[in-house]
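Note that one protein chain of the assembly has been removed; the remaining protein chains are unaltered in position.
Each chain gets a letter, A, B and C, in the order it is written, and its residues are counted from 1.
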Amino acid sequence: MNSFGTHFRVSIFGESHGPQLGVVLDGVPAGIPLTGEDFIADIARRAPGAQGTTPRKESDIPHILSGVYEAHTTGAPLAIVFDNSNTRSGDYSQFAAIPRPGHADYTANEKFRGYQDPRGGGHFSGRLTIGIVAAGVVAKKIASSLTAARFDAQVLSIGGCAERDRWPDLLAAVQQEGDSLGGVVQCRVEGLKPGLGEPFWDSVEALISHAVFSIPGVRGIEFGDGFAASAMKGSEHNDAFTAEGPAKNGAGGVNGGITNGAPLVFRVAFKPTSTIRKEQLTYNFTSGRQEVLSARGRHDACFCLRCPVIVEAMAAIVTADLLLR
Amino acid sequence: MNSFGTHFRVSIFGESHGPQLGVVLDGVPAGIPLTGEDFIADIARRAPGAQGTTPRKESDIPHILSGVYEAHTTGAPLAIVFDNSNTRSGDYSQFAAIPRPGHADYTANEKFRGYQDPRGGGHFSGRLTIGIVAAGVVAKKIASSLTAARFDAQVLSIGGCAERDRWPDLLAAVQQEGDSLGGVVQCRVEGLKPGLGEPFWDSVEALISHAVFSIPGVRGIEFGDGFAASAMKGSEHNDAFTAEGPAKNGAGGVNGGITNGAPLVFRVAFKPTSTIRKEQLTYNFTSGRQEVLSARGRHDACFCLRCPVIVEAMAAIVTADLLLR
Amino acid sequence: MNSFGTHFRVSIFGESHGPQLGVVLDGVPAGIPLTGEDFIADIARRAPGAQGTTPRKESDIPHILSGVYEAHTTGAPLAIVFDNSNTRSGDYSQFAAIPRPGHADYTANEKFRGYQDPRGGGHFSGRLTIGIVAAGVVAKKIASSLTAARFDAQVLSIGGCAERDRWPDLLAAVQQEGDSLGGVVQCRVEGLKPGLGEPFWDSVEALISHAVFSIPGVRGIEFGDGFAASAMKGSEHNDAFTAEGPAKNGAGGVNGGITNGAPLVFRVAFKPTSTIRKEQLTYNFTSGRQEVLSARGRHDACFCLRCPVIVEAMAAIVTADLLLR
Partner (left out) sequence: MNSFGTHFRVSIFGESHGPQLGVVLDGVPAGIPLTGEDFIADIARRAPGAQGTTPRKESDIPHILSGVYEAHTTGAPLAIVFDNSNTRSGDYSQFAAIPRPGHADYTANEKFRGYQDPRGGGHFSGRLTIGIVAAGVVAKKIASSLTAARFDAQVLSIGGCAERDRWPDLLAAVQQEGDSLGGVVQCRVEGLKPGLGEPFWDSVEALISHAVFSIPGVRGIEFGDGFAASAMKGSEHNDAFTAEGPAKNGAGGVNGGITNGAPLVFRVAFKPTSTIRKEQLTYNFTSGRQEVLSARGRHDACFCLRCPVIVEAMAAIVTADLLLR
């Protein structure tokens, strides 16, 4: 279903090349100051234009249809929509019969029996994450009205390389080859009080991973010491409490699924962009033969670069939901 | 909240040292053959007794209170309870003031203001996963009544070591030191048809990670190539479709959040057992000083060894829920 | 929250005088033929203009933002919005301090601490039911794609009078007095197979009454023999099964919360329109005194006359949800 959250609920709708897409936000408390201006900074962080990102540009102006009156939330649902103005649908017609490796072309066709909107990835497009960023802006406002939460996500590595000054060369190289890169994003949430999260099913990690795996292209998530913890002894991984909280935060701010007051820390692995110009094999379901595909259209060489604000938004959505319980 | 799932819903209740604990399963179709015998094999896989596991033994006989009549499910909710017979509550009294590092002692106390049941970890105990295993047995029956799904999880490594014949020595060593080990479990689900999973929020990965992070002690999860994908190029990670499905299954059986017919493959990182005999620092919230703690009680040196059947159960719970949509 | 339904889910947003209002529909199967034309007939049945209804007229054209491609549903969420073009917000400013008897002015102000949108009733306006009618159109399409369901609701009485040819005189009289009338709507759903409805909580009556009491102005609901059954003996109320189903349908098509194959029959009591020109007492929360209020603005003398299509829509929404389980 298109909804997430029990107390702060985010419902998402739209397609990459439809007239408008957006979100409906339910459970927003009345009286939070909010205008269109509040969305500008985060939406700009998601926008393309930097090296390694797609040249498709949208105006990305949020239209608030409901739930705000005299620059404050009313307590009624917020509907926020965005126009899709800069679409070139002709680019996508070939993928119905010849699905792009790594993309949802094949699985969407199987699930929706050919009725899905194929243009630009349709409902599976990364374009839908603009609604998530908008939801994140509202969620951050809710969180900061209730506690001192601060959300900060950064790209940690791209193509396995953590040295930031080598990234321009890496990107230039893959773009020339018509190839793409993945990356890792780390998110820190500071200022959370102990006690957020619910046993048994709604632990902080369970809710955040649920939200984060809804972002297209995520392959893994880990909290605190993460996969490295599986190779540690208990005496290494355990974290002595001190008067200031856990000493080294190897649990990433969560014990037993509940925040312990230390910063919440998690990392997200993004795959490389699936759509590449470089020739790759795929299968033609009409002819029943393998074929070589060179995908055209405008795409990010490393879409992970645009994702920190989306990961932050997901962390904020979960935090707002838990704070409102 | 204590429930998970929309069409096959698992509600869990109980504490480690209460009289009984269990699950209520809703959405089970009528007419599935089911008796107490069906639970024996999976419950035995979770039971302690092997090297590296706790000596606490329970009879672990499932009492089916409702939802089964003449050895078939009726379509009404199934309640299944287990007795807690072998409890030694005295072991746990010290942890109220002096929380064990890595455990929920501190966060539970903060969240429930001192009213939580502290005996044996209370509602946070790994003991509750017996209800998950029971739910998994029913979920596997539902799944196999609808499709040819087969679930198989195995320990891939403990303490970072993937060589199985070195494990007995590793375990003997940490047990002698009073320490503990983590590990990695890999799960494969074969026989799923293309089309399971729901955009936007209920992708297969989102639901499985939500369920898996509800297991106590999980630190990370990854699908297919996982974190390694973040260091690959698109031309490396992408998977050519063939007449038999994806060539190398780097996506772990899922594209765009929806199964593609290839085996679903994911790995789960478990931390080392938190409660260790070896001395470790902790904080005495009464005295306001750091103290040395040597935890007694019966515990697994490597609880990950008992977890494959729990991970399988979570995969089956999600699969049954998606199949019933 | 703003959502209803588990398999066919209706989320509603908007205010009477905001720029747009609408619904998001989730769980719509792929492949159902649908265009803007399909909405015209039902929207017209809700439109004002007949005797006893408000002179406010809107164009009421549905804008389908998502979920439809090449005139068929895609399986992704449908967002449908309507413009609010014909608003006269000045009419409503006085009700902040002096709430209209019978209206939500006072309770909305208490709940949302003065932040609610007061214009035209804001989120509490009957205007929002246009989204319900649109959802009902889609629900009827889903229902008729799965079974032979036919929905039919009619006004049974207004002002306690069941004789239809006396209604014009009744309406003319109350309009002249500046007063208003209530009424009763009866809904029949034919063509439902036995077996719809879920024990324990989601009986057909429970879900329909939940949906129907979401329509502003409903005071009661009864199924089959309804309140009259409470004065019958078992031998009178019981319904002999025959080869064609229940003999007299005193249970209104439902036994034990589950459809029995006979027509589903229920009646809904609507109160008279609260906003009347005739002078009535109210309370001035600023001065702390009772005052006489004569409400202006454009209102229905008997809004019940516009409600059959809304009641039908609610029955269809519940039916579609149950059919998709």
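Worth pointing out:
As a convention for this text, a residue touches a chain if its C-beta (ideal position, glycine included) is under 8 Å from a C-beta of that chain, and two chains touch if they have at least 3 such contacts.
Fair warning: this is a prediction, and the values are worked out from it, not measured in the lab.
When you scan C:47, C:65, C:81 or C:104 for touch with the missing chain, the hit is C:104. Touch with the chain that is not drawn comes from one residue among B:21, B:98 or B:276, which is B:21.
When the missing chain is restored to the complex, the residue among B:11, B:53, B:203 or B:274 that touches it is B:11.
On the side of chain A, touch with the chain left out of the figure occurs at residues 6-7, 76, 199, 325. Panel shows chain C; residues 1-4, 6, 12, 99, 101-104, 106-108, 110-111, 123-124, 128, 157, 159-160, 174, 177, 179-184, 194-195, 197-203, 205-207, 209-211, 213-214, 216, 218-227, 229-243, 246-247, 251-252, 254-261, 269-276, 278, 280-283, 288, 290, 304 of it touch the chain omitted from the view. Annotation for chain B: contacts to the undisplayed chain at residues 1-3, 9, 11-15, 18-22, 24, 26-27, 30-31, 63, 65-67, 69, 72-79, 81, 111-113, 115-117, 122-123.
Here is the rule we use: only the chains that are shown with their structure count from here on.
For chain B, the chain whose average C-alpha position is most distant is C.
Where chain A touches chain C, the two copies mostly use the same residue numbers: shared numbers make up over half of all numbers in play. In terms of their C-alpha centroids, the spacing between chain B and chain C amounts to 45 Å.
Touching two or more other chains at once are residues 6, 199 of chain B.
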